[in-house]
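After the structure tokens below, expect a handful of questions from me.
With one protein chain withheld, the remaining protein chains of the complex are depicted in position.
What follows is subunit A.
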């Protein structure tokens, strides 16, 4: 393998990407906008994690003095006059719980996970131990949980489409045919594409992370270097998946369809916006075959739980990602075709 070939091609591809201002701007703007959007909608000062309706006379203040549960942090307690309305809101998941201080009873939707958590908190207050409530409810903002998902999703799209779609375009336009007429080998071409895209997505992801962190102050319990390693291996696996899709395809439309078929299940099943812990076992099993799933599991373990490199919650997803990356690279290289014929 000729290093000069790889570097020349990587450099050319990187220049092509960086000078395509629209694409670069979009790569930065999309995750920034999404994270900012989540921050505004779900977190930040005065944006609690849970919402609880309280039915109580106007004269009774909604404070811990009235009832210890009303002092729970990260819960938005608001006054509701109509029991009927409060019940309907609970039923439709618009709020997480309704507490009637007059009748000494509460309403919860058995289908609501948030409601179940609040119920536990409520029982905890009545029973006594307050500490547990604080840990569970107060520290993790939704944006802390969603940020890895949003950044991972952006990275996934950039890796899949930035390699898969681009290579199919190269093949269709005859550029690959021209490269094939030079001493460049398929392996050199593939490695060059991998390197270029890897470098660019890591730079973009780190820049977006730091940019968002400046005003959101993400929770990062573990090591930033471990997080970077997970991002690198995850990005490699997804670039390799893009290369595999593009190995033989000659139509941009078909490639777009295939890439969408891969990216949308990842959006839904890999835990970008919400956890699939409650999903059927088959769905959870399927999600494990998508590279974004282990990447986000490891990233969240590092960011939220402070897991280290040797922790199984990081090590196992990393091994899974590495295996996927090698498998996709191997299959992509073996199946690679320069021309449309």
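We adopt the following convention: a residue touches a chain if its C-beta (ideal position, glycine included) is under 8 Å from a C-beta of that chain, and two chains touch if they have at least 3 such contacts; residues count from 1.
We adopt the following convention: contacts and distances are computed from a predicted model.
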Protein name, per the UniProt record, of whichever chain is missing from view ("Gliding-motility protein MglA", "Glucose-6-phosphate isomerase", "Tetratricopeptide repeat protein" or "ABC transporter ATP-binding protein"): "ABC transporter ATP-binding protein"
Candidate in contact with the missing chain, chosen from A:174, A:257 or A:306: A:174
Those residues of subunit A which, in the complete complex, touch the missing chain: 4-5, 7-9, 11-13, 15-16, 19-20, 170, 173-175, 177-184, 339, 341
